[in-house]
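Of the protein chains in this complex, one is absent; all others appear in place.
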Amino acid sequence: MDTRQTIAPPRPVKLFHRFANPGQFLRLSGKVLPWLYSAGVLLTAIGVIWGLFFAPNDWQQGDTVKIMYVHVPFAWLASAGYVSLAICSVLSLVWRHPLADLAAAELGPVGAAFTAVCLATGSLWGKPTWGAWWVWDARLTSVFVLFLLYLGHIALVRAFDDPTRGYRAGAILALVGVINLPIIKFSVNWWNTLHQPASIGLTGAPTIAASLLWPLLFTTLGFTLLFAAITVARTRAGVMERRIRMLLMAKTSESGQS
Amino acid sequence: MTHLPYIAASYVLALGVPLFFAISTTFRLRVAKRRLAVIDPRGKR
Partner (left out) sequence: MKRKTKRLLILLACGAGLASAAGLTLSAFSDNLVFFVSPSDLAKNTPNGRQMRLGGMVEQGTVERTSGGHAGARFKVTDGKADVLVTYKGLLPDLFREGQGVVVLGVEQPDGVFKASEVLAKHDENYMPKEVVDALKKSGEWNPSSGSPPPNAVWNAPAKPAGS
């Protein structure tokens, strides 16, 4: 091995390689997983119960505003999941990180399902408030495109006989799709849309009354932890399944030789 | 005016999808662990 490569790289690269070790990942994720799951369930439960039974109704929407407590977290996770997918893709294309390939393949279906829930709950919210299940405005259309990107990634990663080629193709698709993320975020500011602009920003007070806002913070954090837990668990399973495949292949080639 | 069916459907979806993933993944992990233990008894995880 080239000695310069072991000395020269700065810290982040070393960090990646530590997690690149599948054994290390299995050990660490095994410890973290129960905590992720229990914290996620607890926070989601608090948020849902608070939101459904204790938060006040919106003065115009009435109780329909309660759909916000599930719609907003899923909308956030649809985008955040895609950001994770893009990070995995960079790690895969540039650093050839084997764990990133597996994580990306496992992220795709979870992200697609969460995006589908975002679209479905949004539709269920749109009918009683706007008067329409669906409109092709810039926000709704761009989130629908995000859903298609997830589906494309799922299909592409599994489309090749040689998994490495699938991972590369999927990573490139995922990175091309990153363009869509700022479009989703700013669609409501750049163009006239039926969808309302964001209520919570980095600057200024939120435009949601505090009594309506608290449950949202809990469900957002809760569903995010659950998303992370599911993804980590699936990646764990992926690592184990790959090890099984490799061991089986080694065995068959051994028995073939003897 | 109340819109209970819409709210109920949203919450069923939002809670059901993560639950489905959590259960199916736990099952998948258990199967993988068992198979790994059979094939590779020394790699105890």
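By letter and in written order, the chains are A and B; residue numbering begins at 1 in each of them.
As a convention for this text, a contact is a pair of C-beta atoms (placed from the backbone, for glycine too) under 8 Å apart; a residue touches a chain by one contact, two chains touch by 3 or more.
Because the structure is predicted, anything quoted here is derived from the model rather than measured.
Counted over the whole complex, the shown chains touched by the missing one are A. Residue in contact with the omitted chain (choice from A:V32, A:I49, A:A132 or A:L248): A:A132. Although one chain is not drawn, the whole complex shows that of A:Q24, A:T164, A:S199 or A:T252 it is A:S199 that touches it.
Here the missing chain is touched by one residue of A:L33, A:V48 or A:M68, and it is A:M68. In the full complex, the hidden chain is touched by chain A at residues 5, 56-62, 65, 68, 90, 93-95, 128-132, 135-138, 175-176, 178-179, 183, 190-194, 196-199, 204-212, 214.
Convention: only the chains that are shown with their structure count from here on.
Taken together, the chain A residues at the contact with chain B in this complex read 26-27, 30, 37, 44, 48, 52, 62-64, 66-67, 70-71, 73-74, 110, 113-114, 116-117, 120-121, 124-125, 127-128, 223, 226-227, 229-230, 233-234, 236-237, 240-241, 243-244, 247-248, 251. Against chain A, the residues of chain B that register as touching in their complex are 1-4, 6-7, 9-11, 13-15, 17-18, 21-22, 25-26, 28-29, 32-33, 35-36, 39-40, 43, 45.
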